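I am attaching a structure below and will ask some questions about it afterwards.
Yeah, one chain of the complex is gone here, protein chain that is, but the others are all in their spots.
Up next, chain A:
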Amino acid sequence: MSELQRLREAFRTALDLPADAPVDDLRYQDNEKWDSLAHMSLVATIEDEFSVMIDTDDVINMSSFQEAISILGKYGINFNE
């Protein structure tokens, strides 16, 4: 599975979305399931999936799927396909 697919899966798992749900344009609070509680589970899921420890500032800045891609780039995870 590509890194991008893994991130999409992490979002679907953490936000309790169906397996085929599009997630690339998701933004915090736009989707009713992505609130502060789901955010906590999202961060934990991403940390497990990519074996990283995300800094506080990055946790509170991760306000969209695209933002997550750019933040994870700082941790050496490359999403270019």
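Rule of thumb we're sticking to: a contact is a pair of C-beta atoms (placed from the backbone, for glycine too) under 8 Å apart; a residue touches a chain by one contact, two chains touch by 3 or more; residues count from 1.
Just so it is clear, contacts and distances are computed from a predicted model.
According to its UniProt record, the chain left out of view corresponds to "Acyl-CoA synthetase (AMP-forming)/AMP-acid ligase II" among "Acyl-CoA synthetase (AMP-forming)/AMP-acid ligase II", "Indolepyruvate oxidoreductase subunit IorB", "ABC transporter ATP-binding protein" or "Glutathione transport system permease protein GsiD". Against the chain not shown here, chain A presents residues 16, 28-29, 32-33, 35-41, 43, 56, 59-61, 63.
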